[in-house]
Structure formats: C-alpha cells, structure tokens
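What you see is the complex with one protein chain gone and the rest in place.
A, B and C label the chains in the order they appear, each numbered from 1.
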Amino acid sequence: MASAARNSTKTKPSGRPSDQLTDAQLLKMYKTMVLSRKLDERSWVMNRQGRAPFHISGIGHEAIQVAAAETLRPGYDWFYPYYRDLAFVLAMGMKPVDHMLGLLGKAGDPSSGGIQMPSHFSNAKLRIGSISSPVATQVPIAAGTALASKLKGVDEVTVVCLGEGSTSQGDFHEGLNWAGVHKLPFICIVQNNQYAISVPVEKEMAVKNVADRAAAYGIKGVVVDGNDVLVCYDVMVEAVERARRGEGATLVEAKTYRVTPHSSDDDDRTYRSREEVEYWKQRDPILLFENVLFERGILTEDLKREIEDWAIAEVDKAEEEAVNAPYPDVSEMYEHLYGPAPNWEE
Amino acid sequence: MASAARNSTKTKPSGRPSDQLTDAQLLKMYKTMVLSRKLDERSWVMNRQGRAPFHISGIGHEAIQVAAAETLRPGYDWFYPYYRDLAFVLAMGMKPVDHMLGLLGKAGDPSSGGIQMPSHFSNAKLRIGSISSPVATQVPIAAGTALASKLKGVDEVTVVCLGEGSTSQGDFHEGLNWAGVHKLPFICIVQNNQYAISVPVEKEMAVKNVADRAAAYGIKGVVVDGNDVLVCYDVMVEAVERARRGEGATLVEAKTYRVTPHSSDDDDRTYRSREEVEYWKQRDPILLFENVLFERGILTEDLKREIEDWAIAEVDKAEEEAVNAPYPDVSEMYEHLYGPAPNWEE
Amino acid sequence: MAIMNNIEALRETLRQEMERDPRIIIMGEDVGPRGGVFRATQGLYQQFGENRVIDTPLAELSIVATGIGLALTGYFKPIVEIQFADFIFPAFNQILSEAARMRYRTRSDWTVPLIIRAPYGGGISGGLYHSQSVEAFFAHIPGLYVVAPSTPYDIKGMLRAALQLEDPVLFFEHKKTYRLIKGEAPEEDYIVPMGKAAIRREGDDLTVISYGLAMHDSVKAADMLAAEGVGVEVIDLRTLRPLDKETILASVKKTGKVLIVHEDNPTVSVGSEVAALIGQEAFEYLDGPITRLTPPDVPAVPFSHPLQDAFMLNPEKIAKAMRELAAY
Partner (left out) sequence: MAIMNNIEALRETLRQEMERDPRIIIMGEDVGPRGGVFRATQGLYQQFGENRVIDTPLAELSIVATGIGLALTGYFKPIVEIQFADFIFPAFNQILSEAARMRYRTRSDWTVPLIIRAPYGGGISGGLYHSQSVEAFFAHIPGLYVVAPSTPYDIKGMLRAALQLEDPVLFFEHKKTYRLIKGEAPEEDYIVPMGKAAIRREGDDLTVISYGLAMHDSVKAADMLAAEGVGVEVIDLRTLRPLDKETILASVKKTGKVLIVHEDNPTVSVGSEVAALIGQEAFEYLDGPITRLTPPDVPAVPFSHPLQDAFMLNPEKIAKAMRELAAY
C-alpha cells in the first residue's frame, strides 16, 4: 500500500479533495468504520442478551461521520454530536471502551459517569460537546460556540449533527439563523436517514432536500450521498475550508438510511417493508468503501479479514473492560449539581 | 364615481385582479385606511395626554392589511392578527370603539374585556383569533386552524400576520413546516417594516427577503410592496384562490416601514435617522393610494376632505363612547379561568 | 368486569371515545402506523385512518400549537401525545401563554378543549431525559387541569372526564405503571371527576398523600404498617390542579399527621403546595411535622442501575418514613 499503488488506482484525477487522501488515511477511515460497526453490532447483541438496557445505533451512518471527522482537528474544532455518531466520536478520539462504559452505565463512562443513557456522548478534552436527549437543542448551542470562536478571532470550526426529522424543531431554525446572521464558522450536518423513528420524511417536511432549508438563512446548502465516504469527504473539506476562511456556514445534508430499528426499543417491521431495508443494506457505506478500496488495490481479502479481526478484538477488550468496571457509587447521584461557591464569607 | 368614471381611468388593462375592483370597493378600502389612520393618531394623542397608558401603532402598514382583508370572507375565513393590524381588523368588521375600549381597558373591550393590553385583538364571531404578546405563537396555531378546515373539508382560508423580526422564532418555522407538509389553506403575511423595535433587519436574518424562507417549507413565497394597496390586493387574491382550491400555502412578504416609534414606550431617535423616517413618510400607503384614486378620478379634494371629516367624527364618537364606558368590575378578575364543569356528581 | 393494565385501559378508552365522537383526533410522533412508542394508540390508525390519527413532524411546539388551532375552531377535539413528558418543554410557551390563557384573556369567547397526554416518571432505565416528573411546572399554571391517574379505572374515567371539558388538560401517565399496574375497568360509561382525590386505604393514625407510581408504593407500605398496628390512610390525589382540598384536609384533621410522597423533586413541587395548604388550613389539627418524602433534589433519574435504584422510591423507603412519623 505504498503511495505508488494508490496513484496507480486513482481512476479520476478530478482534483477532488479526496484524491489527496493517502492510502494510510483511507485505511484509517475504513478501519474506524469497521470498528464502529463491530462495536455497534456488539451493543445490539448485549442488549438482546439482556445485558444492556438500551442501545441506539449508528449502523449505516458511518461514512459521513468518518469522512467529516477526517476534515476536522480533534481537540481544536468543536463538535456537537447526536446519538448516532458513534463512528464520528471514535474518529475524533473516543475509545470503544468509552462507549461500552456508557452502554453499561459504569462509573468510568467519560460522557456522563453513567448519568445519561448510552450514546449521549461528551468529551470536554476532545471538545466533543455533551448532548441531551431532546433533539436539536445542540444546534443553537453550537452556533453560540461558533460565535465564540469568531469573537475570539480563532479559526476553530464548529460542527453539529442531527437527524432530518429533528430539523422540524424550532431550535434548528434559530440556530441556523444565527449562523447566517453572524456568518459563523459553523457546519450543520443533517444525517437524513429518511425516518424519524417511524415517521417517513414526507410527513416531516414538504421539501425534497433538507439542504434546501439553507437558503432561508443565507447559508450554503449541499446534498451529498451520505453512504459514499469519499464524496462526503469532498463536501466536508469545502465546508470546513469556507468556515475557517470566515466565509460562513454550510448545511450539509447526507442522504443515508437507518438499516436498524430506531433503537433497541423499536420494532421497525410495523412501519416499513423488509424489501426497503434490504435495498439499503446493499448500499451499506462500508461495502461501498470496500469496493473502492479493492478497486484501488488498497484493500485485499486478507487485509479485510485482518481488520475485522482487529476490530472484533478491540470490541472484545472494550466489552471486557467495561463489564469489569465498577458502577458509580450511590453518592455520585448527589454530586456535580453546582460548582464550589467562591469563598464569600469574609 | 360611477363605474364609467372608473373605467375611464383604468390605465392598465393588465388583467390584474385589482382591475376588477369597483370604485365603491376602492373607496371603501381607502376609507378604512383613513379611518384606521385617524384612530391610530388619536390613540397616540391620548397616550401623550396621559389618558391611555400604552399604544402600539399600525401607521404605515394599512395598505397590505386592508388589501388582504378585501380578499377574505369575514366571519368565514380565520384570521390571526398581530398587534399592528388595526386597519386589518377594522376591515374585517371590528369597530373603532372596539379599539378605543381596549385602549382604555374598559369592560366592553370585545377583545379581552380589559384583561389584555390594547391592540391584542380578538373577536370570535368574526373569527378573529385572540393574540397574546409573545410574538409568533399565532403562526403554528393558525396552521392548526387551517388543518381543521382541511380535515373538515370546507374551503375556509386561514390568514396569520406577524412582523419580519418575529420570523426568527421557532414558532414561525414549525408553523410553516406544517403548512407545507399538509398543504394547508394557509397564508402567512409578514409585514416587513425593517425593524424589530430597534434591531434592523440585517441583524435579524441574512436573507434579503423573508419570502425566501418559503422554499424551506415547500410553500409559495411572494414579495410585495406593502405600501401599494393594489399590488397587495393582486398578490393576496392569488394566494387566497390557491388556498381555497386546495393548492397549498403562501408566504406573503409585504415590504413596508414603521414610521412611528415601536410603541408609545419607545424612542426611535436612538437608533435611526430622521431622514430615513422622512423618506418613508413620502411613501405613505395612504398618500400612494390617493394618487391612484386622484389619477383615476375616483377621489377629489372635496371627497378626500369629506372622508377625513367622516373618519375624525367616527373616531370622536368612538373615543367618547369609550371614555364614558365603565371599567370592568373587580370581580371580573376571578372569572373565566375555567369553563363550567359538567354535572359530574351523579 | 374486565381486568386490564394501564396502557390497555388508555388504548381502549381512546378507541371507544373515538368511535363515539367523530370530532376526536389524535396527533403526535409515531402515533400512526407504529401505534405510539408505548403502544397507547396501537390499532387506532388502522381503524380510524390517517385523518384522525396523525403522525406529526418531530416538533412538540407545533404539536401543541396545531392542537390549539384545531381546538379553537370547535370542529375537533384533539388529543395530542408528547412522546415523553421530558420533551414537553419546547411546547411550554404554547401551553402556558396560549392554551392556559386563551379563555381568561377572551372572557371565554375562545376556548381550548385540548388534551395533552404525556408519559412521565422513572424506573425504566430512561436516564435524565426519559424519566422526568414534570407536573410541578404545570400545576403552577392557572387555566390548566393537571391530572395523573394511575389505575386502569381512573385512566378510563379521567380521560372521559377530560373529553367533556372545554379547557386544556395535561394528562400525565406514569410510564412504569403502563404494564405494571392492573385492575378493574368497567365496560360501562363512567367518569372520574376532575379535582377529586381517592382514598385508597383508610386509616386513623397517619395520612399519606401521593399520586402516580409512588401512590402504589405507598399503599404497599401502608399494608406493611398495618401489620405493625399503624393505620395509614392513603390518598391518591389523581388531580394535581385543582387539588381536592376537602379530602386532603378532612383526612389530616382526622389523623393529625401527614406524609407527602411523590417522585418529582421536592423544591417548589406539588408536595410543597399540599404541605402549604395543610400548614395554613389544618394547622390546629396537626400532631407532627408536615413531612415530605421524595427522591433527592437532583435533575432527574440517573441512567446507571444502582443510581436509578437509589433514586426511586419504594415501599421500604416509604414505610420507614411512615414509621418515623407515626412514632413522633
């Protein structure tokens, strides 16, 4: 997998940013996608075995997430994820065990110490903002963070994710309006998986593309195939560069599909056909990426197996570590309500 | 002012809906605009004299309001006004004394019996919805009313008004989204007077036209000169016809200007130049309409004076009646919290 | 008489009332083909069609607001579902400023006969945002009815009562009771009036005032105390606004001791109001401090099992508080 090999398989010398990705980068991205997938699948298993009360899945969403992360500077740029962003937070530096600790509500869960449900990611050191469950609240908060970077005069970018259904919330509107008014270094990624739990996109909005909503705020809107990691990367590079140059915000709509039920509490057979789900399983972002990597000679069957084994081993380790980790002490429930008050009594 | 006279002055046989307005209609519209203006000016005087604690003005907004009302069926269509809609509610059937009673907080105030501040219009018989002070709440409520008409299968139209600054609220977004999703018989009129109190439109949004926001909801957006009563009428006729035919919602943006301070509590000299205000006074919608009516021979100086005298006399009467009307009894404060409970004790 | 659980009682009542009154429509997230995430509306979309059971955009503000707009016309009686009570807050302004004040500010010219249903409460591994008790916020608001029925009988009767009103009703259902609590729910038409508490268990030594899941735990605790020779009267408030002052005061005057138990956090809560009422109007009858027992005053139920267990009330904790007060 020397860079020569890569160049030899470069079929379209189109000047796309993704053409500049080295083989090592491509493989790193691929590995993160596989790792996220295995971790996610394991979480389902643990839930079905009754060992984890709840899981909400990012399966099928990995391409846009890993592509976006590759365009950011972890720990420098600010990232407000949503609950399907497992691959995204892994790519930004969180570890499989971090997810596992959250899944089991263990004390070491770095997102919330077991206070929040699983997949409510947070990591202050990595500048991954904490998310709550009410959807879309993070959008105007992220706009505020982008405003902070702008007012401070640093070229940090703020990225925020949500689902297409959540764009119906007023929070989305207000956040994007601020991004437009202040020309913020702000990127809103809508992961359009065509459903809000059971509600199909036609009942959520009367526009074909969520990206069409960008025009209402004087910001740029882009639609991208969210299952194609390389075009996602291209779009994100441009959005990030615009943001860093102070040219304003972008609304990126990544079209994708949630191949799993909404969460471990859902049964999606009540509202969509198996054929539809099957169709999308054929368009699995990992599958599509593998085709490219095979075609370019970067991936081989052996390497693929190797990576999968590695990923499963990572997941095994994470699971074991999390299973053996302690639960929070009950006293924790009473902590962290308020910070220490300054010493006011003179 | 026979119809012959009108035809003779019909300068543009353009097939515009407003060409079909009879002289009588045009004069009625003009009279309502003048009446509203005089009533509004008197309210300012009473406030400055210390006789009315608060007034909020519609001066300069009369054209779009009266034009829109002319396209509706009062008592059949549903109308959710906002606080500048004095001319609109007069055109829909409310009386000058209704406003005066509200201005003074008298018991007979048909909007609220003195419970609400002035200009918080309501009239159930006329299907004029009650407005509160928090802006934009009426937009999704109006969408619900339009949904009711659609589900019931009647061809009622719902019209809702608000200012351009208020379109920053989540309520606006959510209401318009419903209008799009359900293809509602719904018209949202944004009276863009270029300020939200002191905040100029550039600080409110990054788009040039509020109407551009329609595209985010799959509904039609139209910009219209809100000071030109006839083009307002044209635009509204089309919007109402589309709505009645079940073809969906329209967002009408009427560009206008608030020539007065925001309210009797405001001092607009702190945030805008006198030149700017003067410029817009030259574009007064009543002045512009008079020019047309003079040109078409419908209005003469005598008739104009006659109409103004009539309007002032109406306002005098309304003021006198309201001044002499009783305040609500203190017992009223305890009433109308809940409806009578059904007789449940068997 | 049929025995059913709370969610069955809810679903059956919705169906029966929709059959009876064509003006009733249901709106909310996933209430359609999916039948609601707790299955409260299962089968209703199939039976009544998409014009009466409407899957909405994911936007609570407008779910409530369009409900208000539908109700104002008089054409419909909307019942809107907020998927979890935790998600009612985007609609808070619409409920407070519009629904609750419409009648008052128009001298009854306009009214808002709207029912807002919301599953609340913890104990189901829902963490901070799928477990909250939110009733205190609404119980403060004049113009609203706030109810928290917790038996199949009451769910049926109070939903029917709510449908007879011309005012907005917040209808809170403890989600842990959906399948846990079973009971009799008659076929025939009956209502449980708003504003009437129920005495779940009589006793002379001590009054417990509660509602929701905590009420069921209180009854169990009262059984334990009975075995110890202490007679505990358990009042199920059922309606949180307006409170049933007569029933509360009569019981306190009889027993002289009162323990208020609820799952919501204590500060400025329904429990505070009940305590204040008693402190003002039954002061002379009191033989002991007006005692409250609630989870700790923290944001909501933590996800992690040991913390959730420590947070939630249970019969043992309640029995302990009863014993202490009885011994006072």
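One rule holds in what follows: contacts are C-beta pairs under 8 Å (C-beta built on N, C-alpha and C of every residue); 3 or more make two chains touch, one makes a residue touch a chain.
In this text the structure is predicted, and so the values were computed from the model without any measurement.
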Under the definition given at the start, what are the shown partners of the omitted chain?
A, B, C
Going by the contact rule already stated, which one of B:24, B:154 or B:199 would touch the omitted chain in the full complex?
B:199
Among C:7, C:54 or C:139, exactly one should touch the missing chain; which is it?
C:139
If the hidden chain were put back, which of B:106, B:127 or B:296 would touch it?
B:106
For subunit C, which positions touch the chain that isn't shown here?
86, 89-90, 92-93, 96-97, 100-101, 104-105, 128-129, 136-137, 139-143, 241, 243, 265-273, 275-276, 278-281, 283-284, 286, 288-292, 297-300
I need the residue numbers on subunit B that touch the omitted chain, in ascending order.
53-54, 105-107, 112-118, 120, 132-135, 165-166, 168-171, 196-199, 203-205, 265-266, 270-271, 327-330, 332-334, 337
Touching the absent chain: which residues on subunit A qualify?
78, 111-113, 115-116, 120, 122-124, 129-130, 132, 134, 137, 139-149, 151-152, 170-171, 174-175, 177-178, 181, 332, 335-339, 341-342, 344-345
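Just so it is clear, only the chains that are shown with their structure count from here on.
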Maximum centroid distance from subunit C, chain identifier (CA atoms):
B
In whole angstrom, how far does the Cα centroid of subunit A sit from the Cα centroid of subunit B?
46
At what distance in angstrom does the C-alpha mean of subunit C lie from that of subunit B?
41
Just the number, please: Cα centre separation of subunit A and subunit C in whole Å.
37
Give the residues of subunit C touching no fewer than two other chains, as numbers and ranges.
57, 59, 61-62, 90
Residue list for subunit A, restricted to those that touch at least two other chains
168-171, 203-205
